[in-house]
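Apart from one protein chain that is not included, each protein chain of the complex appears where it belongs.
Naming follows writing order (A, B and C), and every chain is counted from residue 1.
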Amino acid sequence: MAAPATTGADTRDDVILRAVDISKWYGATHALKGVNFEVRRGKVTVLFGENGAGKSTLMKILAGVEQPSGGHLELDGKRVELRSPTEAVDHGISIIHQELNLCPNLSVRDNIFMGRERTRLGGVDYRSEREVVRRLMERLEEDIDPDTLVSDLRLGQQQIVEIARALSLDTRILIMDEPTSALSAAEVEVLFRVIKELTANGVAIVYISHHLEEAIEISDHAVVFRDGELVATADAADIDLPWVVGKMVGRSAGYDFRDEERDHGDVALSIENVKIPDPTGNGRLAVNDVSLTVRRGEIVCLYGLMGAGRTELVEALAGRGEIASGRVLLDGEDITGLPIPELIRRGIGLVPEDRQRDGLVQSMSVGQNLSLSSLWEMVRRFLLSRRGETERVGKGIENVRVKTAGAGAPITSLSGGNQQKVVIGKILMTGPKVLLLDEPTRGIDVGAKGEIFSLLFREARKGLAVLYVTSEIGEAITASHRIVVMAKGRVVGEFDPRTASREEIMAASGESEVGLHPIGTPSE
Amino acid sequence: GSDTASTADGSGDGKGGTIAVITVDLANSYWQTEADTAKAEIEKAGYKATVNAHNSDPDKQNQLIDTAISNKVKAIILDPAGADESVPAVRKATDAGIPVFLVNAEISEQGIAKSQIISNNAQGATLGAEAWVEAMGGKGKYVELYGNPTDNNAQVRSDGYAAVISAYPDLEKVGQETANWDRVQGKEKMEGLIAAHPDIDGVIAGNDEMALGAIEALKDAGMIDKVKVLGFDGNADAVQAVKDGTMVATVLQPIVQGTKNAVAQAISYIEKGETGVPDEKQSIDCVLITKDNADKYTAPFVLEE
Amino acid sequence: MSELSQPAAASPGILSKINTRALLLEGRALIAFLLIVVVFSLLSPNYLTPDNVITMTRHVAMNAILAIGMLMVILNGGIDLSVGSTVGLTGVVAGMLLEGFEITSLDVILYPAVWVVIVVSIGVGCLVGLVNGILVTRFNVAPFIATLGMLYVARGIALLITNGTPFSNLTGREELGNTGFLTVVKGAPLGLPMPVWAMIFFAAVFAVVLNKRPFGRWLYASGGNERAAELSGVPVKKVQCRIYVLSGLCAAAVGLLLTADLASATPSAGEFFELNAIAAVVIGGAALSGGRGTIRGTLIGAFVIGFLVDGLVLVGVSQFWQQIIKGAVIIIAVALDQFQQNLHKRRSAKAAISATKPPERTPAPA
Partner (left out) sequence: MSELSQPAAASPGILSKINTRALLLEGRALIAFLLIVVVFSLLSPNYLTPDNVITMTRHVAMNAILAIGMLMVILNGGIDLSVGSTVGLTGVVAGMLLEGFEITSLDVILYPAVWVVIVVSIGVGCLVGLVNGILVTRFNVAPFIATLGMLYVARGIALLITNGTPFSNLTGREELGNTGFLTVVKGAPLGLPMPVWAMIFFAAVFAVVLNKRPFGRWLYASGGNERAAELSGVPVKKVQCRIYVLSGLCAAAVGLLLTADLASATPSAGEFFELNAIAAVVIGGAALSGGRGTIRGTLIGAFVIGFLVDGLVLVGVSQFWQQIIKGAVIIIAVALDQFQQNLHKRRSAKAAISATKPPERTPAPA
């Protein structure tokens, strides 16, 4: 274990870790093409780049998770080989992975200390471990009991556990790959405070996020990646949003996308007094007496914090998870409690929150994923018609502009953004009347974001009713015709994005006082 | 067959108490008959009978004996699972004051069980072999289907056959396969043997099930007319095959008689304190079944005098 | 078999990924198979005689049919340990009906026609499968446990029906109009025994179902990622339930074929068939975790096992060694798979690095 280099507030621009000419192949995918990258003591280096630019890959190499196909690493000017995460940790390098890496069947404490137990007389010293965890949680201003099972935590809280684990190692270099993708604004503030403490103690931070403003705010150094190459570096002082976006996509792209004004058709989806019990069977309501309507061609944003109950709501609308009371009408017909296939036939589909877990069949090709929901359309005389399928799939790929080697390419070979497009394309191929999207842009770069929203606008113009969940206020305001705010399972307000200010919307969601009221405690 | 299930109910749970019958494998008509006979005799004598099978697993046999002891049965009729492995089990029961009467197979120690009533496998094998050799005309190629190697009767019978056949130099054994007493395996293994030796004239099998499997294989290969098959046990299907002329002969194990004796001795021991038979080891000779006496076969494993 | 591969292979790209991988695995199984054939035909002149090949193929057929049913279940990430017992049970039911089914209450004896017998037995098989399916889908019992339980239950029922003694007069009688079971089910049209025809039939039908029917796609999808499949409108539960019925159906078919083959119905028939079936499926390149596997591969797997076992008998290897070799082959055949995949990955990686413009994509590890 290398002790943290404590040089107090004095932070010279000295390089701790240097990646020299790193290249990485995955099978035939050239993920990194000879990258030179530096990590500086006591500084926050922020990586920008579209999906698939190679950010995570480089980070995995720095953390000993992946081995470079070419090039090498230098730690304090000495060449090092990091053959495993453990070796990296021993050199004082730790990482928060982009995707959660927790054991749902174990307690928070066990997750934080697994693999590096504190032992006393050959046995694990649970008491002292629990003590450490409690202190970590205090530092992160989360009241999570060390003995809670991780499976009982919300996504956001699980991400906090990941962060806590990284903090529990005394490291000189801390890599954070999308640490805030599921955090509330308040939780993000806490994290930033912690980061500042760390840097003050000379810890070097490498930070990746697709929340660009947020990332720019925390950065000392900015580094931009584009398809496997490092295309620009700059000091925080001389960068701004347009610059970053420009470098990322290689052209100056507008970050602002807004649908044109238009009056909407009649009500497509109407929800009446819906109540949904908490999925985890703790005797609480995830969704408490929610009513709302969406009109043809209208794009409604469901804004709120983690744990507001939006996922439960949209999932229940899509047929997963039972609706305990209230009803749901599609074009005036009661569709409450119908099975998923029937709902899809009738024209209501969901783009789920967790792409990998609920969106894609990893063992199948791009084409098979696209056609999965609309197979019945390709059946001729009891049999799937190959030609019919290839045609439709081809159209689908066109329609949502998936960048892929072809319909036969494995879905796992696509980057996050393109995978998301496939998930959306799959639902669109069923010709839905109502499209539900849960965090459709989570972990997706601006380029892809823009494309996805213009896609939604186009479909809306054709009369599709859209209801999307987001936790990004900017996205809520720019992309929607109407904003519905949920908090603690209830609808607490409705806003017109043209008139309403960010502040009042966030206030309504209870964002400002989230730290005081831990999420999940019952309302009133 | 009759229902071996209802034991708790049924006749005469009156005076005598229970006698435990532990046989080998109730999915096999031979032992099924053994069990049925025992049960019938026992209930005729006014006792209750429980029937179980150890499927030649000595550990299972152990547990069944244990349970019988717990059950305070009056006596145990046992078809042992292996001559050596069964010794401790029998001793345990005897030590617990429960007399054990062995049927069909023996154990490797004497003076523990009250009586060991065994069908004389060696003598039976000799009978069968002689009849088969005669049918073969004393010459030709043949193969052997061998029983479950962990069952010593497989060896005894095989040796019995060999002893007779060795006297005929013109009889050449060209192959041997283990078919574990089983008809399905008997057929598959025989098909393999036929492929390896298309020119065989005879088959000797350790029991009827394997022989019947072999006969099916020979029928399929259209060789049944020229190939002479020998079985052992004398179960209904085999006797039918003998009648049909597809099997030269089978050796009837006097299992019904043996079981009756065992039960009789058990009851007399319970009631009078002795088996009524001088010596513990009693071997009953097997009877050859050929076309000539096949029609005397009235019930499973029963041959009218 | 080649025409079975057709639908999959012909697919323009859509399926190509699965197949390129599948081909690798099957390739491996195929190598094992050829190896076996070569070795044994060198050891014994009788190994490759037409008669013996037909005999061995008949032995393979039974296992292959079970394996095809098993494949359905395994594609879904499940497993069916009850097929062996189902074989026994359905055979016994057929035997019982052929010998005459006594209704004690009315004391009449029914002698159903042969086709009725066949239908009923198949029905029983499907019923067993249905129970498995319901246990797995409705009661969320792990497939291993549900079918393990059924293994005992079905066998027990078979024993109860026969009470130990096999049904052996299955020829039926003219005046009862229930003759022909043996002749029909045991016939050998065009010199191929019925089991072989059955195998070809099942293979063809199930290959079409897997590659041409939405059901097949649903099965692969729910095996690959159940949650995603469900949310995409795949009737996951229905699929899951149906595959066990199909597996039961295959078992019933084998039960009938076996009964006819032995001209008698023993309750102990089919013991441990499940193990061979599973082995065949896995040797054929299927993943027990679900989502990966093909009919073609499964057939090859069945041939590997069948031709191995019969070969060992033919050359007269001792019973004991037969077991050891069989076990070893199962392991090696599957271990090869892994080895080959790694090799392949490494090679293509090398190729990519050295190449100026990289060769066509290779699947990322799922």
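Note that in this section contacts are C-beta pairs under 8 Å (C-beta built on N, C-alpha and C of every residue); 3 or more make two chains touch, one makes a residue touch a chain.
It should be emphasised that the depicted structure is a prediction, and the values quoted were computed from it without experimental measurement.
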Practice item. Among B:69, B:223 or B:277, single out the residue that touches the unshown chain. Key: B:69
Check your understanding: Where the complex has a chain not shown, which of C:38, C:109, C:205 or C:328 is the residue touching it?
Key -> C:328
Check your understanding: For chain A, which residues reach the chain that was dropped from this view?
Key -> 65, 84-86, 89, 97, 100-107, 110-111, 113-117, 119, 122-124, 126-127, 147-149, 151-152, 165, 275, 277-285, 322, 324-325, 522
Point to revise | Interface with the undisplayed chain - residues on chain B | key: 3-8, 18, 26, 48, 50-53, 56-59, 62-64, 66-67, 69-72, 82, 84-85, 87-89, 108, 149-150, 152, 154-155
Review point. Residues of chain C in contact with the chain that isn't shown?
Key: 79, 135, 139-142, 144-146, 148-153, 155-157, 159-160, 163, 275, 278-279, 282, 287-289, 319-324, 326-328, 330-331, 334-335, 338-339
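Operating definition for what follows: only the chains that are shown with their structure count from here on.
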Check your understanding: How far is the middle of chain B from the middle of chain C, if each middle is the mean of its Cα atoms, in Å?
Key -> 35
Point to revise | Whole-Å separation of chain centres (CA-atom averages), chain A against chain B | key: 72
Exercise for review: Determine the centre-to-centre distance between chain A and chain C, using the mean Cα coordinates as centres, and give it in whole Å.
Suggested key: 43
Review point. Of all residues in chain B, which are in touch with two or more distinct other chains?
Key: none
Exercise for review: Hunt down the residues of chain C that sit against at least two other chains at once, touch-wise.
Suggested key: none
